[in-house]
Structures are given as structure tokens and as C-alpha cells.
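A protein chain is absent from this complex, but the other protein chains hold their places.
Showing chain A:
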Amino acid sequence: MGKREEVMTLLKECVQEYSEQSGQELAIQEDTPLIGPEATVDSLGLVMVITSFEAQLNDKYGTELVLANEKAMSMRNSPFRSLNALTDYAVSLLDEAGAAA
């Protein structure tokens, strides 16, 4: 499995986990939005997904990433807009941190 695919799988698992915890049936496609009116998660859900995704990434790749950083908040296109965008963003942070696939 390539790194992007691995990261996407982790992210989907995090959304799935929140779906089970909250007892809500959530859409979990790669283009599913995480913010905005069509978002699959509510605002608390987004916080929970980002937090558990960050922990999973750090566990798997031995990194110490903080996903909600200045860069994420100032990007013109929010990295939290969809599963695809968040995956790309996470992969770029992992690459910057020099994490091996």
C-alpha cells in the first residue's frame, strides 16, 4: 500500500470510529466533506476526527505532528474540507517531517 493510501485508510477508520461512538450513520467517501453545510460530521465530530487522526498518524509514523497548526488555519483551501484534502495535507506534513512510509 502506498503512503497516501495508508493515510487515507487511517483517516477513514477515524471517521468510522466517530460514527460508531456517536451512533450516527456517516458518509465516508474520499470526497466526503468534513466542513461546510454538507459535512458528514458535526463540529464536535470534526474535532474528534482530527484529534484521533493526529494520534494515529503519530503512532504509525513515529512523528509528533500537530494537525491544527497555523499553516492549516491560514491555507486558502482548508485542509479539513474533505477526506481527500486532509489526507493530502497529512501526507505533506509527514513528508516534511521526513517520516518513512
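Note that contacts are C-beta pairs under 8 Å (C-beta built on N, C-alpha and C of every residue); 3 or more make two chains touch, one makes a residue touch a chain; residues count from 1.
Keep in mind that, in the parts below, contacts and distances are computed from a predicted model.
Engineer: Could you tell me which of "SDR family oxidoreductase", "Alpha-ketoacid dehydrogenase subunit beta", "ABC transporter ATP-binding protein" or "Polysulfide reductase NrfD" is the UniProt name of the chain missing from the displayed complex?
Structural biologist: "SDR family oxidoreductase"
Engineer: Check each of A:26, A:55 or A:99 against the chain that is not shown and name the one that touches it.
Structural biologist: Hidden-chain contact among the options goes to A:55.
Engineer: Across the whole complex, list the residues on chain A that are touched by the chain not included here.
Structural biologist: Where chain A meets the chain not shown: residues 44, 48, 51-52, 54-55, 58-59, 64, 66.
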